[in-house]
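Starting off with a structure, shown below.
With one protein chain held back, the other chains of the complex are shown just where they sit.
Residue numbering begins at 1 within each chain, and the chains themselves are lettered A and B in the order written.
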Amino acid sequence: MSAIPQLRNDGSLRHLLTLEGLPRALIERLLERAVHWSRPLGATAARGTALAGRTVAVMFAEPSTRTRVSFELAARRIGAEVAVIEVQLSSRLKGESVLDTVATLESMHVDAFVLRDADATVPDLVATHVAPHVSVLSGGAGSVTHPTQGLLDAFTVLQRKGRIEDLSIAIVGDVRHSRVARSSWQAFAALGAGDVRLVAPAGLMPDAGEFPGCSRHHALESGIADCDVVMMLRIQKERMVEAAIPGAEDYFAHWGLTRERLRKARPDALVMHPGPMNRGVEIASEVADGPQSVIRDQVRNGVAVRMAVLEAVLGS
Amino acid sequence: MSAIPQLRNDGSLRHLLTLEGLPRALIERLLERAVHWSRPLGATAARGTALAGRTVAVMFAEPSTRTRVSFELAARRIGAEVAVIEVQLSSRLKGESVLDTVATLESMHVDAFVLRDADATVPDLVATHVAPHVSVLSGGAGSVTHPTQGLLDAFTVLQRKGRIEDLSIAIVGDVRHSRVARSSWQAFAALGAGDVRLVAPAGLMPDAGEFPGCSRHHALESGIADCDVVMMLRIQKERMVEAAIPGAEDYFAHWGLTRERLRKARPDALVMHPGPMNRGVEIASEVADGPQSVIRDQVRNGVAVRMAVLEAVLGS
Partner (left out) sequence: MSAIPQLRNDGSLRHLLTLEGLPRALIERLLERAVHWSRPLGATAARGTALAGRTVAVMFAEPSTRTRVSFELAARRIGAEVAVIEVQLSSRLKGESVLDTVATLESMHVDAFVLRDADATVPDLVATHVAPHVSVLSGGAGSVTHPTQGLLDAFTVLQRKGRIEDLSIAIVGDVRHSRVARSSWQAFAALGAGDVRLVAPAGLMPDAGEFPGCSRHHALESGIADCDVVMMLRIQKERMVEAAIPGAEDYFAHWGLTRERLRKARPDALVMHPGPMNRGVEIASEVADGPQSVIRDQVRNGVAVRMAVLEAVLGS
């Protein structure tokens, strides 16, 4: 759990660094508000003015189209001004510390920072140093946390299933190194999920103390049996090496979600993936683009959830 | 001709991937609308709200100040929100396919994509995969097509000459590898040009089947004789090597447009260049900056034409 208090004295959300420890009621209010900002695929984006006059700095030290643009559009669509800073391209070249860069931007009346850094401690570090009126949102921190991803995953399941409590949810693949797995599990757990399963090769299973209450499965087909949700994770080549998996083909042979394997889950099971996908490695294209896939809904809901979060921290 | 239908069932423009096959009336309507958005050099830019609430993604996988900023300003000036994505810097690093990146952005309620890629098939490929309400505009595809450049060239000639039909237009230089030459010729041809001449060294002349109806000339001075329009093309060093031209000096000696050579054309002939110019290679500075040059008008008209195109595809 983050050592940084994320709530203001009045119980409202100030920072979003992790979902761990957030009250269920607060998560539910965020998701209700995301419903307000959500539009069907194909519709024009929702717009508002809650953040008119506010400035959001999006500082990503790792490349990311998906999360960076999602935050950028979310902030602009509710009226904020956005400054995009590619950290590695600018001040770090001059040896300035992240804290000095943040202090500089804060002095320019930046009201919120969205941060992604290879060093997972950066968002917490920044949050302990900003002025009381400034908010810090994690855009994904190392393998530890990606709170808006967790919220959008829970939102997507709720949208399709209407509930979380009695669902069986399988998180499949490189759970060990996945910030998505951690944050999504935290969201599901906060909303009362009873059966969350970790399905992973031995080398990619998290340490024993993590993910309390989750069952652990070492084979894909048995792991997803009769599940309501199959959440696939991205696998990186370096991780295969660590887990003694010979390569992508071998990974797919054992851990790739194919149409045939998906039949082990419930017929109406949702297929999720946080993207970007390695098609033919962790997921077959026929499944990624198939009728059970809600992968595009996840992306769509990501914007709505980020609008709700930005509105919650800045929109008073 | 692109295999992708560019028009909706009601005859309105949905995609702009090529000018080939576009009805003359549609091109004329676009250019009339560009008149509406055009302002004199030195005036403040025109502005509108036709695209308020719409989102345009500008995805360039090749560096380009000119076309990228032109589209960006055009979209913003009629009210759109613009997300700029430098493809090589982000998702491609992670091995995501262009189609998955596009699907992701589409899920974020992007309404139109402006695409440039080293691979000329990318805009067509994307256009075949986007949802029915989404438009794709080519920002220049390989050596094949650059439709908004063709429109702005035709617009510039019309603005100065009042007509296309009875003009003699010379396209000079590396016609073989030029998407500008192809698209501008298509625009001129659609608007009834009777005399379009290709003027190029043998190695840079396009294949025989291309540019039907154009005459071909292997010397600059005879090629531009009595022309109304001299459109110079950018030459790249690699192309000189391919065409067995020893170097830039030699190219300029034979193919550079000097003030003296320009006298072969009509006294009121327009000098055009799509930029960026290699001064002293394909064109002398005295000509580029001289009284017959309409090169800056081309740039200015580029914004107006792109406003007209974006309005046509999105502004309903």
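Everything that follows uses one rule, which is that a residue touches a chain if its C-beta (ideal position, glycine included) is under 8 Å from a C-beta of that chain, and two chains touch if they have at least 3 such contacts.
Quick caveat, the model's predicted, so the values are computed rather than measured.
The chain omitted from view is touched by exactly one of A:Thr101, A:Ser135 or A:Gln149, namely A:Thr101.
Of the candidate positions B:Arg47, B:His218 or B:His254, contact with the unshown chain belongs to B:Arg47. Residue-wise, the contact with the chain that is not shown comes from B:Arg77, picked out of B:His15, B:Arg77 or B:His109. Within the set B:Gly11, B:Pro63 or B:Pro267, the residue that contacts the chain not displayed is B:Pro63. Considering the complete assembly, chain B touches the hidden chain via residues 39, 41-45, 47, 63-66, 68-70, 72-73, 76-77, 275-279, 296-297, 299-300, 302-303. Residues of chain A that touch the chain left out of view are 53-55, 81, 83, 85, 89-91, 93-97, 100-101, 103-109, 111, 131-133.
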